[in-house]
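Taken from a larger complex, these chains appear in their original positions, while the remainder are omitted.
So that you can tell them apart, the chains are marked A, B, C and D in the order they are listed, and the count of residues begins at 1 in each.
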Amino acid sequence: MADTLDLGYAKLDLDRRRRCGMPEVIFAEGKRTEWLLESVEKMHTAGEDVFATRLNAEQTAALVQHFPQGTSNNLARSFWWPQPAERILIGNLAIVTAGTSDLPVAHEALATATAFGVNAAIIADVGVAGLHRILAKRAEINTADVVIVVAGMDGALPSVVGGLVDAPVIAVPTSIGYGASFGGVAALLTMLNSCSASVAVVNIDSGFKAAAVASRIIARIHTRH
Amino acid sequence: MADTLDLGYAKLDLDRRRRCGMPEVIFAEGKRTEWLLESVEKMHTAGEDVFATRLNAEQTAALVQHFPQGTSNNLARSFWWPQPAERILIGNLAIVTAGTSDLPVAHEALATATAFGVNAAIIADVGVAGLHRILAKRAEINTADVVIVVAGMDGALPSVVGGLVDAPVIAVPTSIGYGASFGGVAALLTMLNSCSASVAVVNIDSGFKAAAVASRIIARIHTRH
Amino acid sequence: MADTLDLGYAKLDLDRRRRCGMPEVIFAEGKRTEWLLESVEKMHTAGEDVFATRLNAEQTAALVQHFPQGTSNNLARSFWWPQPAERILIGNLAIVTAGTSDLPVAHEALATATAFGVNAAIIADVGVAGLHRILAKRAEINTADVVIVVAGMDGALPSVVGGLVDAPVIAVPTSIGYGASFGGVAALLTMLNSCSASVAVVNIDSGFKAAAVASRIIARIHTRH
Amino acid sequence: MADTLDLGYAKLDLDRRRRCGMPEVIFAEGKRTEWLLESVEKMHTAGEDVFATRLNAEQTAALVQHFPQGTSNNLARSFWWPQPAERILIGNLAIVTAGTSDLPVAHEALATATAFGVNAAIIADVGVAGLHRILAKRAEINTADVVIVVAGMDGALPSVVGGLVDAPVIAVPTSIGYGASFGGVAALLTMLNSCSASVAVVNIDSGFKAAAVASRIIARIHTRH
């Protein structure tokens, strides 16, 4: 079957870009290094851009050694090895974080958006305990096609952003916090219950998913009309 | 202050349409009927379209009696009393449900989209236990700007839809189910953990929020360029 | 023993005002109406101010019928029958709510503060989805000795208030919300994880406790020095 | 007592094969290595096939060193030392996984089925985000006596499989995922709430139990008639 590459332990979905507008991404968690290496090589050979996320240190080291043409991103814990081709990034994605400790998740979103062909930038550390910081960025944020808001602890920032701008808001809870933050559950519940109507939510720490959703929206905005 | 209407028990946000692109909506749950009636009247007098959600039977009866110009929607449990004006609905929103019991939530989304000026339609009862039903609707769904997928029980439908189309997917878990569905928590967790990358999630039973997010996206698509 | 009034089913603590600065309050939930009536009468006869909370409709009706000298408060679900004496309220307690539906809890706090001799006022419906509402009240709130912030849904308001003023903040989560608000758990977790350092929290819907804590603080401020 | 072998710290159940159709299996988690070694030796001496699961690296090393006649399976984390005898495997068990990271659990199921005398094979990485993969395997799966479906993250695959075939489905949630997957709870709830009627569920990551249940069913199918 031409749309699947069967490696035994994996069936790479070579048809996903056609169906869904973006290629399959390799989720590295729980995968043996030898499986990861072969998957990367086979996807590249099949003419796909290769993007891998949730890499641990051992996996990253192996990828860098075997595929020096690719680029490893330590903050984002991702690996990016595109086909050689001219790439034009489209749209305008704002990635906003409540605190400094939320930055790794924001960088996973940034790396994912880039891999999916979207233009993005991070605005860091504008949490609600010092409102003047987010108010100063209000106009800038509202020029974006979509806003990703990354926050741990109380997860309150998306509610405030959702009430300040008219862009759609994708909220990412992070596992930053302690005690009753329960690894991001507190922030997740805050965001699901946001008093701002226009906040949709993705999984805890999933900068990847936020960027994937945002990229689909931006593709709709910039390629439809 | 011109952008707020202070009723003592409430401060109506008359500036929200300017800031966020959509007017304030009245969430009726937990509100006294006399407060609800006065809020509706004052918003209408202030020149706003009035849209109220989560109405119980007593509240609905009072609204219908006092404001016969408005329209009550029993399935959606909403009330809609727009200003007299010509209204053109924009875009194309698909609202898909896994089962028949998910329809009230889908109708809340439909009523909300209409109130926010968006064109929407429901495709009902295409859950994954009979895949041919959703496969038959694949092309139709993919013409939409955004897809809302409403599902209770196992909440598996958004994962399947997300892998079939390239439209952005907003998933709404419903409280339909029994036993270990825990009032929609099972479906919520399924959707947050969707193996399809492009699924964002809103609160349990919140057809309203799904439509609000979708409407912002559709406004970006159809009014930006 | 002079400091306890033993009714068999209850031991009224007549010494509490001396030890803790405020008299025992009758928690009505789960109490038989005949027990409630006798407790109220015995406390009054013992020279105490009588304050009862969490009354249901049947209990309220019985209290109003038997003790017409007392005052029932329907929004707060409380009953207040003080000894005849001149009462001077001290201090300045601000009770802020995120939404209109949070008002019953705010009124329980107001009634409790009054019973404990504290001057209080409610500022309603200034949630974070429309920030200009709370910003307009900032100066007023900061003149208070203590601020109680009452919020359901995302529970984000205390984090914002804590970053705007230098008064101590007591946050009360409410059970207002739906879906994944889990009867106030979402707002409770938000508040416990507030990114503002100066937010302490009480039980869900407990306007009573927030006011009790605030009253002790205000007593320290106004009677110590 | 002839049906129990009392080692003090353990009472090996030598009667289980007669009662339940399959011998006792040694669950290694939390057991001291010296206890494990003695149990293995005593079971072998008593004429039983020895099968041990949930081995850590230290336990595996000790078993391999002391009992070189046995076979260690690293992916399955199991050890298998049967009595010398001709073994004929019966039936046809399909073990299907949603992703590559679910393979260790699938291999535990495969090793268990083999130990219990059942013929089994793995079909890997056919999750619902790329439906064509499972649709291509539909006929093959439906020839099985029983289907075990192993899935983490959203756990949606058993619902789809249950609607495609008429074989009984045993679903195994895995702890693969992150954030709100809660170590497999999300997948577990999805499976318990499956909209497909014919899905039964075992404990998270328990390839062992799924195979034990499937083996009993297959014994009923192939030895009854």
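The rule we apply is simple: a contact is a pair of C-beta atoms (placed from the backbone, for glycine too) under 8 Å apart; a residue touches a chain by one contact, two chains touch by 3 or more.
Given the structure is predicted, the values throughout are model-derived calculations rather than measurements.
Asks: How many copies of the one sequence build the whole complex, if 4 are shown?
Replies: 8
Just so it is clear, only the chains that are shown with their structure count from here on.
Asks: Touching chain A and chain D alike: which chains?
Replies: Expected: B.
Asks: Please compute the angle of the rotation superposing chain B on chain C (C-alpha atoms), rounded to a multiple of 5 degrees.
Replies: Rotation angle between the two copies comes out at 90 degrees.
Asks: Averaging over Cα atoms per chain, report the distance between chain A and chain B in Å.
Replies: Here the centre of chain B sits 26 Å away from the centre of chain A.
Asks: Using mean CA coordinates as chain centres, what's the chain A-chain C distance in Å?
Replies: 44
Asks: For chain D, which residues are shared contacts with two or more other chains?
Replies: 99, 129-130, 179-181 - these are the residues of chain D that touch more than one other chain.
Asks: If each chain is a node and each touching pair an edge, is that a line, ring, star, complete or other?
Replies: It is other, because the touches fit no line, ring, star or complete pattern.
Asks: With touch defined as at the top, which chains are paired up in contact here?
Replies: Final set of chain pairs in contact is A-B, A-C, A-D, B-C, B-D.
Asks: For chain A, which residues are in contact with chain C within the complex?
Replies: 98-99, 127-131, 153-156, 159-160, 162-164, 177, 179-182, 185-187, 189-197
Asks: For a test of understanding, state which residues of chain B touch chain C in their complex under the given definition.
Replies: Chain B reaches chain C through residues 1, 3-4, 8-11, 13, 15-16, 24, 27, 29-31, 35, 54, 173, 175, 183-185, 188, 203-206.
Asks: Can you name the residues of chain B that touch chain A in the complex?
Replies: 16, 19-22, 25, 145-146, 162-170, 188, 192-193, 196-204, 208-210, 212-213, 215-217, 219-222, 224-225
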